[in-house]
Structures are given as C-alpha cells and as structure tokens.
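Provided herewith is a single structure, encoded as structure tokens, for subsequent inquiry.
A single protein chain has been omitted from the complex, and every remaining protein chain is retained in its original position.
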Amino acid sequence: MRIRRAYDGALALALAVSVVLFIVPQLFFVRQSFFESLAMGMMGDQLSFANYATILSDGFYIAVFVRTIVLSAIAALVALFIAYPTAYWLARLNSPVLRWLIILLLVSSFVSIVVKVLGLSMLLGSQGPFATFLRFVTLGWWSGSLLHNELAVAIGLVQYSLPLLIMLLFGVVQTIPKSLEDAALVHGASDWSLLRRILLPLSLNGIVTAGLIAFNMNMGAFTSAVLLGGGNVLTVPVVIQRKIVLEVDYPVASALSVLLTTAVIVINLLLVALRRGGPVGAGQGRQAA
Amino acid sequence: MSSVSLECLVKSYGPTEVVKGINLHIEEGELIVFLGPSGCGKTTTLRMIAGFIDPTSGAIRIGGEPVVRKPPRARNLGMVFQDYALFPNMSVADNVGFGLVERGKSRDVVHKRVEQMLRLIHMEALGNRYPIELSGGQQQRVALARALAYEPRVLLMDEPLGALDQKLREEMQREFARIQRDVGITTIFVTHDQQEAMALADRIIVMNGGVIEQAGRPEELYDRPDTLFIADFIGRSNRFEGKVVRKVSDLVSVRLSGGEVITGQSRSVLSVGDPAACVVRPESLAVGATPQEGTNAISAQVLRRSFFGSGINTILRYGENLEVILQTPKGADLNLQEGNMADVRFRPEDTFCFPLPKAGR
Partner (left out) sequence: MSNTSRRTFLSGVAGLSIAGLLPGSTGAWAQGNLGAIKVATWGGSWRDSLDKQVGEPIRKAGGTVEYVVDTPQGNLAKLVAARGRSAPFDTMESGLELVQLMAADRFIQDLDYEKLPNAKLLPDFARAKNYVMTLGSMDGIVYNHEKFKEAGLDAPKTYSDLAHPKLQGKVAFPDVNHTQHWNAVAGLAYEAGASEADLTKAIPLINKIKPAYFFSSSTDIATKMSSGEIWAAPWHAGFVIRLRRSNVPLSISYPQFGTKRGSLWPVLHHVVRGTENEALAHRFLDTYLEPQVQLSHAKATGVLPVNRSAIQELGKDPETNGVLLLSDAELDNLFVIDFSKVNLAQWRSAWDRDIVRG
C-alpha cells in the first residue's frame, strides 16, 4: 500500500496548499458575502444570497470566471510540459553542476513576482527582443507588442510556477529508479515507449499533484494578471481587487472570492476523483489486485 | 543464443581507466561469471555489453556482429538487475510480456509465451499480481522470466541475488541453474560472491583493477591459482611470507620469519632473495608428530577450535601474530589442547608461492 499512501499524501499536500492560499484568509469573507453592501465598506444586517445571485446571473462575471479557469489551466499545462523534461534531465544529471542548478532554481523561485514580471514586460514589450525580431521578419508590417494580453499573462503565470513545478517533479523523477529505464531499454523499449509505458505512468500522480498546485496558484494570481494584462485581462482576483479598492464593495468581493475558492476546490476534487477511477498508474493495480 | 567476444575493451572516465583492455571469448550457451571485488570493472564491462555505456575503445561482438554504438534495444539481450527493476505499474504478466509487446508481437503470442514463462518459473497462478505483492525471490524469478520471454541472444545478470538472504540465495542459485540449463542461453553473470560464482559458473572470469586476473573453470582457479590475488580471493588460504632461499625449476624454498624453510610451487618469476608469499588451503594442512621427508613443517600454538557442521576449524598462531587455519573432517581426532604447541605439516604440491612486492615500493 506504499504507493497508494504516498499518492494520498501528495494529494493532501495539494489540498493543504489550497487551504492555506484560499480558505484561511477568506473565512471571514464568507460571512461578509451574505450581507448586502451599503457602500463604503458598510454592510446591511439581513442575510441573503443576493450577492451570489447577482454574480451568477451576470454574463460578465461568468466570463471572468471562465477566462480565469481556462487561463490557469492552460498555463498549468504548459508549465508541466516545460517542467517535466527539465526535471527529468536534472534528476538524471550525474554531475556536480546539479547542486548549483538546484540552488539556482531555489533562488529564482524566491525572486519577487514583481521583479519577474518586470523582466518579462521588458522581454515582451515592443522594444524587447521578441517584438524586435517579429518586426524584422515581417519587414515592419507587424509593429505591436506582446504585452497586455492573455498570452502575456499566461507566460507570466508559467514563469512564476515553473521553478516550483521543476522542483516538485525533480523529486518525482528521482523516486523512479534508473534501473527501470535500463530494464525498459534493454528489453526493447524505444524512448517514446519508455516515456509512455514507464515514466509517465510512474510520474502521473506527481504530475497531477504538481499540475493542481500550479493551477491553484494561477487561479489566485493577481500580480501577473494586473501588470502583464495591463487592464486588458480581467481575472477573478483582478475583479475582486477592483471591487475592494474602487467600489469598496466588500460583500460582492467576498462572494467572488468564495466562488473562486469553491471553483478551485471543486476542480481539485474532480481531478482527484478522476485519477482514482482512472485506468493507469502504479496505484491502480493495487486496487485491482 | 550467441557467442560474445570482447576485444581490447577499454573504458575510461577522464584520466581514470576503469576497464583496461579486456579480451574474452564466450562460447554459445556458456555460463560465464564475472567475479571480483567492487570497483574491479566487472559491472562496467557488463553495462558496456548491454549498451548502457559506450566503450572508450575496443570492440564487442555478439554472434559475430559488432554492437558498439548500437542502442540496447537493438542488441536483443535479456538482463536481470540487482534490484529486479520490475515495472511497479504493471502486473507480473505484463512485466513478463514487456519485451514481446515492444517487439510488436500479437496479443495471442504474448499471452501464450507469458503463460509458458510463468510455468517455467512456477508462478502460473500469480500473473495478475503486482510486483509489490511478491517476495524477493518471486520478484527475481519474474525478472528472469521477463528477460527470457523474447528469447534474447544473451542473458546478462547484474548481481541478481545480492539482495536475498543466504538461504533463499542458494535456493535461487539452484533454480537459476535449472532454468539456464533448460533454456541453454549464453549467460554473463556478475557477482562479488565467490561461492555463488563457484556454484554457477562454467567458467569464472576473475577481474581486479580493470583487468582479468585469471579465467578458468572453478576448480582450476581453486587448485591452481595464477596469482596471489586469486589465491587470496578464491576460497580461504593460509599465507606465509618470507624470502626465497633456493629455486630449482618451478620449486622454490622460502625462509619464514621463524626460521623454518618451506617449499612450494611457483610459476612466477622468482629469484633467490626475493620476498615471496606462499599460500596453502586450510584443508591441505595436517598435524602430526612424525616428520616425513619432503614435507613442509612449522610449529604453531593452538588457539581455539570451531565446529562448522561438516568439519572442524582449528586456529593456530604462528610466530608473533599470524593466524593459521587448519580444516579437518568431523570425527578426525587430532588430540589438540588449546595453548599447546603443534607441528603443522603440508605438502609442497599444495603450496603455491608468489612474488611479493619488494619492501619500500
């Protein structure tokens, strides 16, 4: 039952991150979300679902939620696609350089998101290398900027979650003995077959956990959405911030954040349920036997 | 089933040579054991044959075909690993069928062959189990079945029994010997355990420091060691050191620290005055009151005796601190008292002398 338990532990970790990031600071918001807003942070004294009804019946808010979820999911997937090969490479790197690479990774994950975003906005801006290159190859026909849109926000989300994902998946790959790869290769597996039949099934629990953590982080990401979206990308955290700062409407902001939390938890639980019922993976055989 | 040839095989990591030019021909169906202490290059050699490591120079031929730079999957070899390396996400049957599926065999073929292999390892009923549910011995048998299922040309075994306890180990050695004989596959087995090597091998290749010290049948190595290393490494032996005082053809006489002169055989280059070590197997020693002409004799003090089932070991002390072991069959009454002095005798035919590195080197 060892693998099963390790898997449950990993899922519990994902859940714990969600709890800390979303639920704890919001406990008192939950209460607020059931009162009517009387402007300027004042609230009525009648409990009601009016705020939820307002949000859920408004196409604008629904669109904001859909945008946030899709953006978070895509960014998490892209981050996984980049992080897994990197983590694999690091885990199999038999070199003294490895320690320095890990330190570099750790340091980079501690860099403030504002600094990271600033770097990205220089990179993606119209004076940056990508825009300059695109201008050059299109002979000046394209003269825009890669900033201030959903792509820029997604890139920012990927950049922010990448070091963490690489470190998580590094740990996952390290638990797969190198001899399993040798065994697969010597018994006739191609590289693709090795990935599909051995590495991915054995990493799947870790990948799902890491992906969920990235997704959860993305759902709550504010700085990337504001600074790289340049007011063009309204995600749930951005709208919540506007509700609080511009309109000082705590109840609706609270209801939004409760709904955000709920969405995150529901999506996490759905994926976990899907994994348990899924056909592949080291843990599944245990139940079948 | 194929022969394997290693020709001037060298592997170095930077300035360090791990394998220093190995030449070896392995016949079809032969069971070869690479034996040696850790770091002797035996595992590196095996991994070069498997294709996990590229040799720095030299050639490897399997069935006459050069395989260097070919990926492992193109070499059609079977391999059993020390940690079994069973795929934990697959059932026993899927593990055994892995190589067949990778070779694009149809479902039916895979199924039939897997059943056949499970019968071979006496695990017909356990095909649906997962590796984690099996004992160490069962896992090892599955690993063997997986390696043999697709009828590879050569079977490689990298210390496959290292993780098992002594009893299970011996059982598995017998089981493995049976299966290997049934299948008749060319096998290269790596171990650091000389008893295991003795029990299994058609031929033992003893490696030390990246070179082959001696290759031969187990009894050849035991009875006629080529080097001091082999004599020390294979089986137990008593070792007496001194200086050569006489040399007549391949017989040398060596004066020991206590003044006794013993005679033994030497196939090495030894001259009068050279430091030398003479080794004698414990079972070649005897104690007796009456000296015989032409027999080596030393005087040693009886320290203790220990019973080991089929015989008795007597430990004696020669000189200041050299322990001498004497092995006699059970029931042979030597009439030895602890603390007493005894005359230990052994024949020159059972004594092998080798040069020692000169002092100061």
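Each chain gets a letter, A and B, in the order it is written, and its residues are counted from 1.
Criterion: contacts are C-beta pairs under 8 Å (C-beta built on N, C-alpha and C of every residue); 3 or more make two chains touch, one makes a residue touch a chain.
Quick caveat: nothing in here was measured; it's all calculated off a predicted structure.
Shown chains touched by the hidden chain across the complete assembly: A. Between the chain not shown and the residues A:Val97, A:Val137, A:Val248 or A:Ala273, the one that touches is A:Val248. When the missing chain is restored to the complex, the residue among A:Val24, A:Met40, A:Val115 or A:Leu139 that touches it is A:Met40.
Annotation: of A:Leu120, A:Leu199 or A:Leu234, A:Leu234 touches the absent chain (contact as defined above).
The residue touching the chain not shown here, chosen from A:Ile69, A:Val158 or A:Val226, is A:Val226. Interface note: of A:Ser126, A:Gln174 or A:Ser193, the residue touching the hidden chain in the full complex is A:Ser126.
With the whole complex as reference, residues 39-42, 60, 125-127, 143-145, 147-150, 226-227, 229-234, 239, 242, 244-248 of chain A touch the missing chain.
Rule of thumb we're sticking to: only the chains that are shown with their structure count from here on.
In the complex of the two chains, the chain A residues touching chain B come out as 2-3, 177, 179-180, 182-190, 193, 197-198, 201-202, 280-282, 285-286, 288-289. Put simply, chain B touches chain A in their complex at residues 50-52, 71-73, 75-79, 81-83, 85-91, 98-99, 102-103, 128-130, 132-133, 146-147, 150, 156.
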